[in-house]
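Before anything else, here's the structure in question.
Apart from one protein chain that is not included, each protein chain of the complex appears where it belongs.
Each chain carries a letter (A and B) given by its place in the written order, and its residues are counted from 1.
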Amino acid sequence: MDTFFLVIGMGLCILVLLVLYRVVYGPGVFNRVAALSAIGNKTLIILLIMGFVYHRVEMFIDISMVYALLNFIGTIAASKYLEMEGSIL
Amino acid sequence: MEVTLLIEAMDTSFGLLEDARKKAVELLDSAVKLTSETRGVEENKIQAILKGAQETKLEFLNVIATFLILFGFWVLLSGKYDFFHLTLGVICSLLVAFLNHDLLFANARVGDAKVIFQRFIAYIPWLLYQIVSSNIHVALVALSKNKPIDPRIIRFKTKLESDISWVTMANSITLTPGTITMDIKDGEFFVHALDKKVADDLNAGEMEDRVAHVFMEADHIYVQDVLDVAPIFGELRKGL
Partner (left out) sequence: MIQISDDIIIKTLARVLVPFIQLYALYVIMHGHHSPGGGFQGGVILGASLVLLVITHGLKGTQKRISEKSVAIFSSLGVLIYAGIGVLCLVLLGNFLDYSKLAILLSVPLAQARSLGILGVEIGVGLAVMAVMFSIFYNIATGGKQSEEDNN
C-alpha cells in the first residue's frame, strides 16, 4: 500500500512540473495566476499522500486545510488586484 | 353589370383587408406592451435578488441553526470527546455564531430548510456521474490526433430565483469539465464551452431543472407563462 501511494505521489509531482512550464512561459500574467492555482490544488493532494506514507494522516489533514484556504484567498486577491489595476478594495 | 359587381367585390375585399390590418396592429401593440411589462418584472426580480443578497435579517432561529452546524463541524474536526474539549467547543461555537449569525442563512425560508438539505444530498451523486462522464469525453478529445474542439461562449437566462441557487448552478457548471462559468451579469449566465456536445448538454437544461428542484423554485413559472400568452391567442382565434 505504501508503494502504491508513493508511485501516485511521484506521478503528481511530474504533473506539477508540467504545469510549471505555463507559469514560466505563459504569455501574460493571467495565465500565470491560473497555473499557480492549479499547482496549489495538486500540492494539497501531495500533502495528504505524504500523510498516508508516514502513517500520521490526522496531522497532515490540518496542514492541507490551511493550505487550501490560503490558496483560495490568494487567488481571489490576485485577480481582484489585476482587475482593478492597482487596488484591492 | 359585371364591372359594378367587380367594383363592389373589390370594395368589400379592401374593407376586409383594412379590418384585418387594424386588428393586426392592435395585437402587435398589446404584444409589445406585454413584453415591456415582462421586462420590467424581470428587472425588478433581478434587483430584488441582488438586494436580498446584501441585506440580512436578524433572527434568533438563525443563531441556533448556525450554532448547531458549527458545533457539528467542531466535533468532526476534533478527535477528542472528553468534557473539557467539548465545553471548549460549545463556547467557541457560541462565540462565532453570535458574531456571524446573519452570514450563513441570509434569506432562508424557515420551514423548507430540512427538505432542501435532503434534496441537496440526493443531488450530489448525479453531479458526480456528470463529472465522470464529461471527464471521459474531454480526455478523449484532448488525446485524439487532430483535437476537434470548437470553443464557443453561451449566454442564457435562468429561471432560478435566489443567489444560493445561482451560485450552485455556476459551481456545478464549472465543476463538470468542458464548461466554465465566466460571469453572471444582469441575471444572465455567460458560459464558455469546449465543443458542440457539451454545449448541447448544457442547453438541454437538465442541470437547471435539477437545481430548481433542489431549492424548490420555479415550479409556478410555467402556469404564469400560459396565462400571459392566452389573451393573444384568444384574440387571434376570434379574428380569423
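What to note about this one:
The rule is short, and it goes like this: contacts are C-beta pairs under 8 Å (C-beta built on N, C-alpha and C of every residue); 3 or more make two chains touch, one makes a residue touch a chain.
Since we're looking at a predicted model, the values are computed, not measured.
Touch, as defined at the top, links the missing chain to these shown chains in the whole complex: A, B.
Residue B:I184 is the one among B:L34, B:L127 or B:I184 that touches the chain missing from this view. The residue touching the chain not shown here, chosen from B:T12, B:S30, B:N44 or B:N100, is B:N100. Of the listed residues B:V138, B:I164, B:A193 or B:A212, the one in contact with the hidden chain in the full complex is B:I164.
Interface with the hidden chain, as seen from chain B, comprises residues 50-51, 53-54, 66, 70, 73-74, 77-78, 85, 88, 92-93, 95-97, 99-100, 103-104, 106, 163-164, 166-167, 170-171, 181, 183-185.
Interface residues of chain A facing the missing partner chain: 58-59, 62-63, 65-66, 69-70, 73, 76-77, 80, 87-89.
Rule of thumb we're sticking to: only the chains that are shown with their structure count from here on.
Taking each chain's centre as the mean of its C-alpha atoms, chain A lies 32 Å from chain B.
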